[in-house]
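One protein chain omitted, others in place.
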């Protein structure tokens, strides 16, 4: 079976497993107070060229979004996101569970538009009854988006400029950050650190067993952050497991090289699909491919390939998602092309 | 340096790491819908002789306590626990964060007494203003307790009998379950499954990298449990990592044998301490040793041993905790004895 | 100054004040356990021909929506509402504060459409990842809506039928119920009690000093309801004040006659506006009038009339709201017409 369903179907990059083995029987303090976490943080600070960055390692994406958003917002605040954003749709209400409304803007291929954000903020404060409404207290965007699309540097700048004008933080969800940056030619992780208040570097979907590195870039860490992480059930006892993994990810360009692997093979599959006359449902340059398939063809595909059902297109067609990853090989891709 | 600070200072049992390696590059579905989780669940059901058990794997203890308690309680319910219970003291308010009061009973060497529970429940419902008070909606006990002590089977039966009388669930926190059962001679994990409504089998402190297995034993899983786990940020994307680990823990008696290792060496150290005239602060039969140390002696110990400061005893003495674990070796223990 | 800004600008109907005076120095038990509350409940049960109705009196609308929704939902549930619904927009995030997402459907002149609800519910359960999404656990509609429009009996039946099919409760927010029922010719309060699981009879906007009567109509009161009300800070110490008021409202048809007064004068003003060539922004038959005004005219109006700014229409026009109420008099209306 060829596996193209998602980018978290395999374990982790062998280097990471090797590092876990080598350190396995050593004893360290828990909860992230260990030299591996320190080392990983130093490497990330260095990589993003942001010595003042304050970094926390959490286990998974929903947990990270919930903890970051809840710790940065006050009671009366909501978080602004695309209607298609992960926090708005696919996190089982984890944000509302923590007491905050997700205030939605239209998603344009997964992205919010700065002009619509501007209008919304202006309208909110112009409304005489805004005291009876949820305060827009943060902007959340994902990079890449849930549709694999990317904001241009200019688009992020426009959004961040609005955030600064209204004095609300910009939070970038980088669950698939490596795939985004690998596909972009206008922005680096160091740029990103400048263009937001907090972002996270996704490990789970980019070759770690698990783990997301939250980076506060503006001396703006919420108070008692460890307590807040613990309170959200998100403080890993053997915190060093996160440090060891991120130290590997940020050694010898491993993180970005895994991102490039995913993008390279996605590009290759996209090219092949187009050559064969398939219709792409949504164009994007990263590791997710949304393609319209004839239902009959799909029945055949199903026998050899695990893909992700996305949505019904019409009576005879279906949109599926094919995801490459850090672990995708030339052999996988060639086999897939044969079947397509 | 000799490391006796806690039981989660090392990575994991080599068998577990081996299993993670062997499965590393295989692709499976996420979120626990994989054959490893199925296999681990089957092994646990078999081990506890409870075919109807419904099992969920979570990552850590606070997360597990928060998710289990919140999913089983209704809005108006609180959870009854010892004043010294982990949920009452050391979880950063994670239970209250989810909206529920921790109603405390006195801790007697970490344990609640059935007669005090009985009185509290009777008083609550006898109080004319009980509608203005938090409803006792669950009883939480830890086995072993935070002080390493154990409830006898009879004590658990007495508590469970009250729970049944008042129709409220009994939840047993088994973060260190293996060390408890290894030290007990009156109760097995299968007995425990019968004597409560839900318990968890701690992996983090017993040789897993991480992971806790929540077992609902009475066809009483809260509705939409996966959604509730997700909502609490506690659903691991690569869920199979938990399945692989628990499948190993329940193969060839590994879980209990690791528990026995911890207890054996704790017993050995306790015997040595007594022989040398040290005062134990709190007697218990499991893997944690609470001992009163002369401060001068402590300064010397500090040079070679990592222990856990527990509390000040008097001006010249301090209570420290020495914890053995699944990974403690004969060499460690002998070296420690020499220093003591 | 003529006051047409809202329907809660005056105190209360004189009968209510008289009843408060007559009972003022009597002593009764608190928290709603008094004969006035009993009497008011009996009158309401009788009026809606629903002997099994279970009734609770709360102080205000947001409080009532928050308490009813939170007490009827489970953790994993959200409430479905029109995007323009009060709970979605104008309650400062009170629903999300209690942990629940407001799942929005398009508002059509304030109303949700049964076919769109049907599609949403079907899509939700058809979605393979619905376990990662908020469960639609209740449907909320307002009668009249925030735009003064009314669902027909048939429309409510269609929505309720879907609710029954999916086994989720239908909650009708009747903050302005009297104005709705007074304008409708196809439905009575007794019908409404049959066509939902819970609704509330708004007092604050219909001649009470304050107060909303929540009616559970299907033997479906959430457990420990008094405790839940208290927990939400919504249990009035001198509960009898609510009983006294609702007993008056349901004596000699006072509640509905106040509703008819508001509607009669709104009709009269609407007729006048149309005759004078004004454009109504949104047609509706109840006590709120949304009219497009020339900005120059508005400047003039402002000198004599207090109205509610609704929204900018275009550069030269503005939408305003004129609200009549239980207290509107012929003199007010004639004076307003002269100015218009």
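Per-chain numbering from 1; labels A, B and C assigned in written order.
The rule is short, and it goes like this: a contact is a pair of C-beta atoms (placed from the backbone, for glycine too) under 8 Å apart; a residue touches a chain by one contact, two chains touch by 3 or more.
Computed from a predicted model, the values in this text were never measured in an experiment.
Of the chains displayed, those contacted by the omitted chain across the entire assembly are A, B, C.
Checked against the hidden chain, the listed residues A:18, A:224 or A:302 yield one contact partner: A:224. Interface note: of A:27, A:71, A:145 or A:324, the residue touching the hidden chain in the full complex is A:71. Contact with the chain that does not appear here is found for just one residue of B:90, B:274 or B:302, B:90. The chain not shown here is touched by just one of C:20, C:83 or C:340, and that residue is C:20.
Although one chain is hidden here, its contacts on chain A can still be listed: residues 70-71, 74-76, 99, 131-135, 223-224, 226-228, 230-231. Where chain C meets the omitted chain, the residues involved are 1, 3, 5-6, 8-12, 14, 17, 20-21, 23-30, 59-64, 66-67, 91-94, 97, 204-205, 209-210, 227-228, 230-238, 241, 306, 327. Mapped onto chain B, contacts with the missing chain fall at residues 75-76, 78, 89-93, 96-97, 99-102, 128-129, 131-134, 309.
One rule holds in what follows: only the chains that are shown with their structure count from here on.
In the contact between chain A and chain B, the residue numbers used by both copies make up over half of all numbers at that interface. Mean C-alpha positions place chain A and chain C at a centre distance of 42 Å.
For the pair chain B and chain C, the distance between mean C-alpha positions equals 50 Å. Chain A and chain B have Cα centroids separated by 33 Å.
The set of chain C residues that touch two or more partner chains comprises 75-76, 99, 131-134.
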